[in-house]
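Here it is, the structure, as structure tokens.
One chain of protein is taken out of this complex; the other chains stay put.
Up next, chain A:
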Amino acid sequence: MTEIPKGGYAARLPQNHPVALYPPYRTSVKRSPQAAPLSFPTTISEETGPVFGHDLLGPKDADLLHNFGPQDQSAIGPRIVVHGRVQDQFGRPVVGALLEVWQANAGGRYRHKKEGYLAPLDPNFGGCGRVITGPDGSYEFRTVLPGPYPWPNGPNDWRPSHIHFSIFGAGFAQRLITQMYFEGDPLIWRCPIVGSIQDKAAVERLIAPLDMERTLPMDARAYRFDITLRGRRQTMFENRMEGL
């Protein structure tokens, strides 16, 4: 049977992503598949995905400074705005993308029952937030700058300051979880989780620059983090080779 190329999602390029097996990140050793993955063109199963409306969001979902503690309290730590644009690899804005974020507090402590780091919890900081991109693919949320924290990998490994992002585009094939790092952090290039990405340019795209233009004077500094998801090829010629 002859396979006819379709619109579908453009294939993921491995060089843009971390390798599955990266022994310096020790947990990857027994959690990485060894067999080659199975390839097939995306179908409706991968080209569709859950889509979430703005009615999902509560009024404080994008304000991690205030969405956990009592009404008149705020989290402790350097106050920041994180903003950016979600686009696909062809430069088209991804409208209505749900971004979920989570992070440690300013001292590097996560609010999680399995976390035992001696830095204290902040009673006014939960560490989760979510936002949906607007008509131009842009998003923005407020939080505190997370602190670095030690983790049981090598004998003295520290994660750089980071915010985790989970992103839903329009199709399940676009599903992505990543981490945002902060400009100038000397821990970035020492981190084995960052090191699982072999291409330096791909790492640099995860580092958010300080954005003084968007900074709120006397309030919060801003960082800009743009995100690129996989894109769909044109589907105009559904039954013909592209370019014919």
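Keep in mind that, in the parts below, a contact is a pair of C-beta atoms (placed from the backbone, for glycine too) under 8 Å apart; a residue touches a chain by one contact, two chains touch by 3 or more; residues count from 1.
By definition in this document, contacts and distances are computed from a predicted model.
Engineer: Which of the following is the UniProt-recorded protein name of the chain this complex doesn't show: "Na+/H+ antiporter subunit A", "Protocatechuate 3,4-dioxygenase subunit alpha", "Oxidoreductase FAD/NAD(P)-binding domain protein" or "N-acetyl-gamma-glutamyl-phosphate reductase"?
Structural biologist: Its record in UniProt gives the absent chain the protein name "Protocatechuate 3,4-dioxygenase subunit alpha".
Engineer: Which chain A residues touch the hidden chain?
Structural biologist: Touch set of chain A with respect to the missing chain: 3-4, 6, 8-9, 11-13, 16-20, 22, 25, 27-35, 37-46, 48-52, 56, 58, 60-61, 67-68, 87-91, 100-102, 110-115, 126-130, 164, 166, 172-173, 175-179, 193-194, 196-197, 201-203, 205-206, 227-230.
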